[in-house]
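This is the structure I have questions about; it appears just below.
One chain of protein is taken out of this complex; the other chains stay put.
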Amino acid sequence: MALLTWILTNFWTLLLFLLVLLIGLRIAWRLRKYGATREEFSYILRRSPFYFVVLIFCFFAVSPFLIMFLHTFKADGDLYRRPQPFIFRQEPTIEHLDALFNNTAYLDFIRNSIVVGVAVVLITLVLSLPAAYALARLTGRWGERAGILMFLVYLLPPTLLFIPMFRIVVLLGLKDSPMSLIVVYPTFTVPFSMWLLQGFFKAVPPELEEAALVDGYNRVEAFLRVVLPLSLPGIISTVVFTFTLTLHEFIYGLVFIADTRQRTLSVGVPTELILGDVYFWQPLLAAALIIAIPVGLAYNLFLDSLVQGFTMGAVKG
Amino acid sequence: MANLALPAFPLDNRRFVGLLFLAPALIYILLLVGFPFLLAIAFGFSDVTVGNTDLSFVGLRNFEAVWENDIFRQVFETTIRFTLISQVFILLFANILAIIFTQEFTGKWFARFIFILPWATPVSLAMIGWLWMLDTKYSPIDYLLLQTGFLGPGGLLSKDRNLFWLASPDLAQISVIFVQVWRMTPLATVILMAGLSSIPTDILDQAEVDGSRFMRTLLQIKLPLILPIMVIALLFSMITMFGDMTVVYVLTRGGPVDYTRVLGLYSFQVGIEGGNLAQGAAISLFAFPLLLAMAIFMLRTASRAEVR
Partner (left out) sequence: MSLVQISSLKKYFDTVHAVDGVDLEIEQGEFLVILGPSGCGKTTLMRMIAGLEKPTAGQISIGGADVTALPPRKRGVSMVFQSYALYPHMNVFNNIAFPLRAQRREKKYNKRSIREKVETTAGLLEIDMLLDRRPRQLSGGQRQRVAIARAMVTQPAVLLLDEPLSNLDAKLRANARDELKDFQRSSNITAVFVTHDQIEAMGLGDRIVVMSEGKIQQIGTPQQIYDDPANEFVATFLGSPSMNMLSSNHFKFGFRPEHFLPKTLNDNPENARIFHYYVKRVEYLGSDRLVYGYVQGRESELTLAKVPSNVRVSLDVESDYEFAVHNSDLKFFDARSGLRIAEQNLAEAL
């Protein structure tokens, strides 16, 4: 806690110090490796505008998150009286984090989101794994057409469908239950992951399946025993992106579920943590940041794989 | 006519297994998207409300009512304007960033993480951050401007201590567009990165040996080669944005007055909050022809890219 206080009160100094330190270390390392020649200095000089551009873009991207981070720990008095958003004039506090987890439905939102996400991922895999394989290998022109149709479906925005979907959800008696989302979310996750998986399946050399066919497996077994294990990294990244799609979804979640305790994160946080005109800013910002960081890390980890799947799926179509 | 009898070795038959594999997904989607879509059309032609659930046919009345509604026209125009303006910036930034992130540099992993955050964060949660950033009274942006003398007594931008980002018509529109660019640039960048990294290295080496420098290689080799993918990225983010209501729902609820009301939000407000399902459906159906045209154009571009 003392460390956190120290970090927070000296946040900007630390940030600047860290940045300068890292740049300094990098330059020192280069000079040590290539020698402190004039060419080396001019290289560093020529390269610096590039890093400057990167820094500017990074700053734009990250600024709301920095503010979220700082405000999570601000005491009420510090937040509202004579605004000074960047530094702490009162002792930082974790009471808002405490309140977020203990006095609000935040944990329920997280639980609902995980339940919905996991269920939807499972349904999506069961439906899209075989379908993507069929599109990648088994079907000819008609399969291609079916694939295009699926893709068009992915492009239909929820704003076009949520009204009749709402009727159907009511008819099925699923209103105010996360089940409604579990049923409806695959309508966009299945086309998305089919499209991605198709790219990964195409990257598996067909000779391997043909060898399996000759070795005595039928097509279904060849798919299960050869293609699936080989595309495992692609499947994992599809799972990650499918899960985050469900985490992002807002409109269906907003329309189908009115009961606070049943809402998911993306809907619950902005609707339930605001009481009329009263915004509980610190918990709100904390709630957003806590989700943003792990999802961002997951994206970054699987980005190369996503790019690869996209390239295979779209370019080599 | 198609042979309906089972083939001799069904699990070895390409067509049969293909059909078997594709069918569940296809049926699920057709059932859960096709049916609601038809229902949306049916709703559009009926007088259904939340209270009154029997569909009675009212012809084009809903569409006429919507079309003659001044608010709708303004909403429609706003949606198109927001979409088009933000695409210009998204494409510009995405190109720059895709070029940056397809190069090797120190700290790339961390820079990429930071820069992906706006896309990775669930939209509604990221908007909470912006809601604070653009707050009428406590906006950190205003604070910075105040400290640097752009705001406050004698300030360049305003004599006031605040700019009232989301309360003034112009600034609210600019804010919404800015936030949309902020959150959608990463996706377009990722798509363009896929395009750039699919250019064969031989071609780029050849350009280097041919004496081409950075700008020439960029303008005459790289950009023309990823043009089809750029069109895909563009249409992808256009369609996403055209159907989005989350940003304005959290930031402005369409205000001030109607200045930032977009189609999706309007349809939600009329259909769900106002209880008039029929008109809500009719409103969102107006978007369909545009979306379809964009999607078809996109697919044609993509399939032309394959030929090369």
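When the chains are written out, they are named A and B in that same order, and each has its own residue count from 1.
Simple rule for what comes next: a contact is a pair of C-beta atoms (placed from the backbone, for glycine too) under 8 Å apart; a residue touches a chain by one contact, two chains touch by 3 or more.
Just so you know, these numbers come straight off a predicted model, no measurement behind them.
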| item | value |
| --- | --- |
| Partner chains on view for the chain not depicted | B |
| Of B:Q74, B:T102, B:S158 or B:S212, the residue in touch with the unshown chain | B:S212 |
| Which of B:I80, B:I221 or B:L290 contacts the chain that the document leaves out | B:I221 |
| Absent-chain contact - pick from B:E68, B:E104 or B:D202 | B:D202 |
| Sites on chain B contacted by the missing partner chain, in the whole complex | 200, 202-203, 205-213, 216, 220-221, 224-225, 308 |
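FYI, only the chains that are shown with their structure count from here on.
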| item | value |
| --- | --- |
| Whole-Å gap separating chain A and chain B, where each centre is the average of the chain's CA atoms | 16 |
| Residues of chain A touching chain B in the complex | 22, 26, 50-51, 53-54, 57-58, 60-65, 67-68, 71, 79-80, 83-86, 126-128, 130-131, 133-135, 138-139, 143, 146, 148, 150-153, 155-168, 183-184, 186-187, 190-191, 194, 213, 218-221, 223, 244, 247-248, 250-251, 254-255, 265-267, 269-270, 279, 281, 284-285, 287-289, 291-293, 295-300, 303, 306-308, 310-311, 314-317 |
| Residues of chain B that touch chain A when the two form their complex | 9, 11-15, 17-22, 24-26, 28-29, 32-33, 35-37, 39-40, 42-43, 48, 53, 93, 96-97, 100, 105-107, 109, 111-133, 137-138, 140, 143, 182, 186, 190-191, 193-195, 197-198, 229, 232, 239-240, 242-246, 249-250, 263-264, 267-268, 271-272, 277, 280-281, 284-285, 287-288, 291-292, 294-295, 299, 302-303, 305-306 |
